[in-house]
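Excluded from the complex is one protein chain; the other protein chains are retained at their positions.
Chain IDs A and B follow the sequence of writing; residue 1 opens each chain.
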Amino acid sequence: MTTVAIENLTRHFGRTRALDDISLSIDDGHFVSFLGPSGCGKSTTLRVLAGFDACDRGRILFDGQDVAALPPEQRDIGMVFQSYALFPHMTVGQNVAFGLEMRRLPRDAIRQRVRAVLDLVHLADHSDRHPRQLSGGQQQRVALARALVIEPRILLLDEPLANLDAILREEMRVFIRELQQRIGITTIYVTHDQAEAMAMSDMIVVMFGGRVAQVAPPRDLYECPGSLQVASFVGQANYLAGHVAHDNGQLAVVTPLGTRPLDGRSAITAPAPARNILIRPESICITPPAASDAVPATVISVQYGGNLTNYVLALADGQQLHVQTATPPSHAGGDRVGVRLADAPLWVIPDCRP
Amino acid sequence: MNMPRLLPVLCCAVYFFLLAPILVVVLASFNAGAFLTFPPQGLSLRWYRTFFHNAVFLRAFIESMEIAVAATSISAVIGTMAALFSMRTTPALANIVRLGMTLPLVLPEVLTAIGLLFFFYAMGIGVHYSVALLVGHVLLTLPFIYINVSTSLRSFDPSWELAARSLGASPFVTFYRVTMPLMKSGLTSGCLFGFIVSFDAFSTSFLLKDVGTATLPIQLFDYLRLNFTPEAAAVSTFSIIVTFLIVIMTKTIFGIRFTK
Partner (left out) sequence: MRKYLLIVPAVVVLLVFLVIPYIDIIFISLHPAADDRPYGSGFTLRNYVQVLTDGYLVHQTAMTLWIGLVTTCATLVLGFPVAWFMAHSSARARAIQQGIVLMPLLVGIVVRSYGWTVILGNNGILNRLARDIGLTRSVLPLMYNSLGIVIALTHVFLPFMILPIFGTIRSLDPALFLAGRSLGASPAITMRRVILPLTMPGIQSGCVLVFILSVSAYVTPMLIGGMRVKTMPMTVVNTLIDAFQWPFGAAQALVLSAIGALIVLVFFRLTPLRWSR
């Protein structure tokens, strides 16, 4: 069982800093996602962990052992590539057996383990096919089997679902996560899809411009983002100008839409002026215009999404609000409505003034 | 990517190996001395002067240009038509066409030339009037036109032509306004390659030339068997410069790219 620690990892490509002093530790058996826009350094981090790229500075520890100087074949990793990189001249069985042959296992053991892992990914009867004869989802599972059969210390996945269609992607999310939990392997997953990262991970590492912006479990990331950038990248957000004040002996957040208690996870311990308050679209309720403690607003547009309805509203001062309800549309563009905040604590975005 | 450190060194050595004989010829052409020595004994253009006053070489150069232009033009028409056919027909048939069109490239040039020699003799024409020579050069250039045009047509969607027709364009206008612009770059680079291959061809010209005529490579070859003066280097450098000028001109006029 393996823990991973990254210390002060730095990597330059020419003048640009692809990785800027990355430090991180990953617990044994955890599923950690690196999330960020393209070019943020998440793939580079993975390549450095795998040994495909060198780092200029820093240490990589697997179970406390520094592997930064080891070539990839000696790091004992399992990797699934975005393109799958299945060897086209080998059958599924030969692809899966390759890593075991490199470890010089006896023939019988190889055959058994290939069989077992193909069972695990439901491809036992496809062993003699060539990769090109398989569907995208099947190729994906072969790639997974090939990486897992060598029982690596850690599993690295580089945007493995990017080439699949939407339905298959949802299926594979569940499949991979379930498999990972069953085996209990430490897993690092790179993606630019925040929904994917949220659905699968124990922990998410958000990266921007070669730096780590925030490390948090999915729920904390969504509810308590550390910066405006993170808040906008992880789901849709409204920002209201507000301030923190005492209210009945407690700290409360005062916004144009009303006052609510301060989220307990916040580091703020004293009243503070002029802050950006995060309001997710689903924490705003639409009321009749005349309802008590409601603020008047005008409906600008309505988007029906089946299980959800998305509204864009405008307040009297012109500020636009994204609102999401779980009910079918009950208003149309131009309608006058009222809005109020749901009864939940509010998150003040740290170090960020409007 | 981790690469053995020796690899770049080896590659540079190979690139030097590839360029060395060409550089040597160019440098030798500026030799002031009467014999081919290296490094040159002083720089001069005297051998270029000799060359430009040598009627035999100049005639050969003009002959080479004429035959290259004529052969490339004929191949351009035939090869483009074949490429257009490949695009419109079934993949199986297109494969056969491709095989046939690249055949002259795969068959030994000497053998093809011998066959043509025999054939034209049997026809009663022999090597007279440069007909055999022209046909030989058409065979040399044809594969290059075909390969380049079909490559540029590979991403061509036949429904584009249908779209143009549905918008009211006649078949001719469709070809001129839709098909032609899309294959222009392939045709240009095909003609360029064809021209250069024809301009530099040796075996075909050697076996099929009419008595008393010679292309530049042949004249140079004949000269080299008997002489060792730097005039040969001047002629060689001149032909290199002509080729490069044509490449650069084509590149600037038609703006084609050579690397994918």
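Definition applied: a contact is a pair of C-beta atoms (placed from the backbone, for glycine too) under 8 Å apart; a residue touches a chain by one contact, two chains touch by 3 or more.
Keep in mind it's a predicted model, so treat the numbers as computed, not measured.
For the options B:101, B:147 or B:164, the residue in contact with the chain missing from this view is B:101. Between the chain not shown and the residues A:30, A:126 or A:146, the one that touches is A:146. Chain B meets the missing chain through residues 1-4, 7-8, 10-11, 14-15, 17-22, 24-25, 28, 36-38, 77-79, 81-82, 84-85, 88-89, 97, 100-101, 103-104, 106-112, 114-119, 121-122, 135, 138-139, 142, 146, 196, 199-200, 202-203, 206-207, 217, 220-221, 224, 232-233, 236, 239-240, 243-244, 247, 258-259.
Even with one chain removed from view, chain A keeps its contact list with that chain: residues 50-52, 71-74, 76-79, 81-83, 85-89, 98-99, 102-103, 130, 132, 146-147, 150, 156.
Throughout what follows, only the chains that are shown with their structure count from here on.
Centre-to-centre separation of chain A and chain B, using mean CA positions: 56 Å.
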